[in-house]
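Everything on this sheet refers to the single structure shown next.
Note that this complex is displayed minus one protein chain, with the remaining chains in position.
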Amino acid sequence: MPVAQRNKLKEKIHEVIFEADTPMGKAFDVALLILIIASVLVVVLESVHNLQTRYSSFFYALEWGFTIVFTIEYILRLYCVYRPMKYAVSFFGIIDLLAILPTYISLFIYGTQYLLVIRGLRLLRVFRIFKLGHFLAEADTIVKALRASRAKITVFLTFVLLLVIVIGSVMYLVEGGQNEGFSSIPRAIYWTIVTLTTVGYGDITPVTELGQFLSAFIMILGYAIIAVPTGIVSAEMVADMKGIARNNTQACRYCGREGHADDAVYCKYCGERLN
Amino acid sequence: MPVAQRNKLKEKIHEVIFEADTPMGKAFDVALLILIIASVLVVVLESVHNLQTRYSSFFYALEWGFTIVFTIEYILRLYCVYRPMKYAVSFFGIIDLLAILPTYISLFIYGTQYLLVIRGLRLLRVFRIFKLGHFLAEADTIVKALRASRAKITVFLTFVLLLVIVIGSVMYLVEGGQNEGFSSIPRAIYWTIVTLTTVGYGDITPVTELGQFLSAFIMILGYAIIAVPTGIVSAEMVADMKGIARNNTQACRYCGREGHADDAVYCKYCGERLN
Amino acid sequence: MPVAQRNKLKEKIHEVIFEADTPMGKAFDVALLILIIASVLVVVLESVHNLQTRYSSFFYALEWGFTIVFTIEYILRLYCVYRPMKYAVSFFGIIDLLAILPTYISLFIYGTQYLLVIRGLRLLRVFRIFKLGHFLAEADTIVKALRASRAKITVFLTFVLLLVIVIGSVMYLVEGGQNEGFSSIPRAIYWTIVTLTTVGYGDITPVTELGQFLSAFIMILGYAIIAVPTGIVSAEMVADMKGIARNNTQACRYCGREGHADDAVYCKYCGERLN
Partner (left out) sequence: MPVAQRNKLKEKIHEVIFEADTPMGKAFDVALLILIIASVLVVVLESVHNLQTRYSSFFYALEWGFTIVFTIEYILRLYCVYRPMKYAVSFFGIIDLLAILPTYISLFIYGTQYLLVIRGLRLLRVFRIFKLGHFLAEADTIVKALRASRAKITVFLTFVLLLVIVIGSVMYLVEGGQNEGFSSIPRAIYWTIVTLTTVGYGDITPVTELGQFLSAFIMILGYAIIAVPTGIVSAEMVADMKGIARNNTQACRYCGREGHADDAVYCKYCGERLN
């Protein structure tokens, strides 16, 4: 095959696999999406004892089927991309590899069921496929809001972590003696997190009166501080949605009206050039 | 009866049943509201064993009473509406039919108690009756805010779903062997959802130390990400309430750039008049 | 005592009891606050079995002491107020009466412990005493925000109620047969509310696979819709805090600047009269 033809084939494959604007590319992405979901479903169902004993060989066949398809896809991706190494070490490249490896390893080492869960990461590919629609833009907005509030959330989580350790230690001292559930500080910290996040399993509960009194405070505290991350993200999203943070206060020289975006060069009301 | 008279009657019935501005229409709507609530109450109370055994025939009579009244109402609706078929296949038309069918079917097939629940949908009619007040406008605001954030919420829920599957699988691997509650991935996923949403029944709880450690992370994660849907809806409502001009998607004819405010008359980048 | 002197005394008492600006009035309010808290504390502690058996007569004496003090206070209020009847039938007048009645009734009817709880309402007086500080203004802001979002919250709660009845009925059908906890629709509705509000006691939990599957959906639903009331209140508070909802768009005729409050008569930037 001459180089020109080979390059054309490469380009064609690249278009189908990596892009989603052409009908072929779109069809490929949808098919892949379905395959991934089906593949994850098989792993999930395999873990159910009843189904595993009955359809053992069926699951085995499916698993290998999916693995072979994904392997071919992986090789094609490596083939058609301009810089294969860069793809191979990229985030999705590693996930693509991890999504097929466990099945092969299970040939040599028995009991690689622990590695099957890595296959769950295949689903992350779904997000890439979401370039299908306008969903990516929305995901982007969320990610942007979260990234903007990253520092605030880190500070908040650090504070919660400190709080949880101190509270856990106090509860260990208060309940430790009478209550099996608070037999060590790590367990007490586990209880504190269960309580502060308002999950409240009830597997460990305070039994002393002082412990219940302190618990009540901890719960109300949790009730109050849940407002903090919510407030952070809300504020970011309000700012993002309205672009207000980026609105300035300059008035148009000609019509005197305000409310122009920071990146505005001309007045949006009269068309006059802004300063 | 001459056509003119018949039309007048039809119009009168339509006014009473479908509109709520006249005194008669208002009275009808209120009466219907009460009937629906009473009817649902009967279904609910019927399910209580003590009451069922004691007032069996009384409930039976009431049920048929309500069914007959609603049947007459349904027929009148079909009669007075200009295009009966359009009503019959509309959302509320189908609900109106489903709200009377189960009782009739129970004559032929024993044990249609499973279908009685459909009658609960009668209550959705309450929202239509809410045109009584200014509540509809408020409901509209909520629905608008939710619709505007639909894409964002879909992305968020998809992400949560992926997260839940991956976490569930990991917890299955960690706890599976020692803990009856994590005997399969679907059960582990159920536990993950119970935990991440901070419901925390406590019917399944981690018992291994690693499991409890991971759980603590999952809970704090749930605590943090609950901020996302709240932030989304808050931002939408703030935007809606203040009527702040959201950016539209039109591009300038001259410079092709987007991101103009809804009230913009001139392109903010080149000063060209927008459409 | 001449009328003028009597009126002067009345005025003095009124000043002390009803107002909080003078040193005497302030001292009275603080004393009352402490008395109310102590009185509620006694009722609460009385319910603890250990304490009740040991300090029975002590509690009895305290209870009568508080009752007599509050009775004198009630009579003085009636005496010094200009229109006693209006006070007697006002919200706080009724609470003041209900806060002393149960003790007197307990003389004639044994077992009025059920009425003692009414005394808890005495604490509502605390809010009146909060006129001591600037807290009332803040409470006002919260109440205003809640009142403004009353209609939206009513619609939301109605919707949640409908949802809860429908979901409860479905869960009753699914779990009813195998699970004691779902033995009637009211109990299933109770479970649904426990789940949807993310309380999650765990006293009733789904045991069938379909039930657990549906529960997972219900929890994620609850996770998503908790964003609605939060969004409503957040939006109201944002609007209230910044007075933006009440800002109009008129520009000053003289300096052309905008952003004036609805109640502004003069331009806040140049002092020119607005339209």
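Per-chain numbering from 1; labels A, B and C assigned in written order.
Just so it is clear, contacts are C-beta pairs under 8 Å (C-beta built on N, C-alpha and C of every residue); 3 or more make two chains touch, one makes a residue touch a chain.
Bear in mind that the values here come from a model prediction, so they are computed numbers and not experimental data.
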Hidden-chain contact residue, picked from the options C:V69, C:I193 or C:V207: C:I193
Option from C:E63, C:E175 or C:E236 whose C-beta touches the chain left out: C:E236
Per the touch definition above, residue among C:I34, C:V48 or C:I68 touching the missing chain: C:V48
Where the unshown chain meets chain C, residue by residue: 40, 43-45, 47-49, 113-114, 116-117, 120-121, 123-124, 126-127, 130, 134-135, 138-139, 141-142, 145-146, 153, 157, 160, 186-187, 189-190, 193-194, 196-203, 226, 229-230, 232-234, 236-238, 240-244, 259-261, 263-273
Residues belonging to chain B that touch the chain removed from view: 198-202, 230, 234, 238
Absent-chain interface as seen on chain A, which is shown: 151-152, 154-156, 158-159, 162, 165-166, 169-170, 172-173, 176, 183-186, 189, 195, 198-202, 205, 209, 212-213, 215-216, 219-220, 222-224, 226-228, 230-232, 234-236, 238-239, 244-245
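Please note the rule applied: only the chains that are shown with their structure count from here on.
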From the options A-C or A-B, the pair that copies B-C, where over half of the contact pairs coincide: A-B
Whole-Å separation of chain centres (CA-atom averages), chain A against chain B: 27
Rounded Å distance between chain A and chain C, as computed from the means of their C-alpha atoms: 40
Multi-partner residues of chain A (each touching 2 or more other chains): 198-202, 230, 234, 238, 259
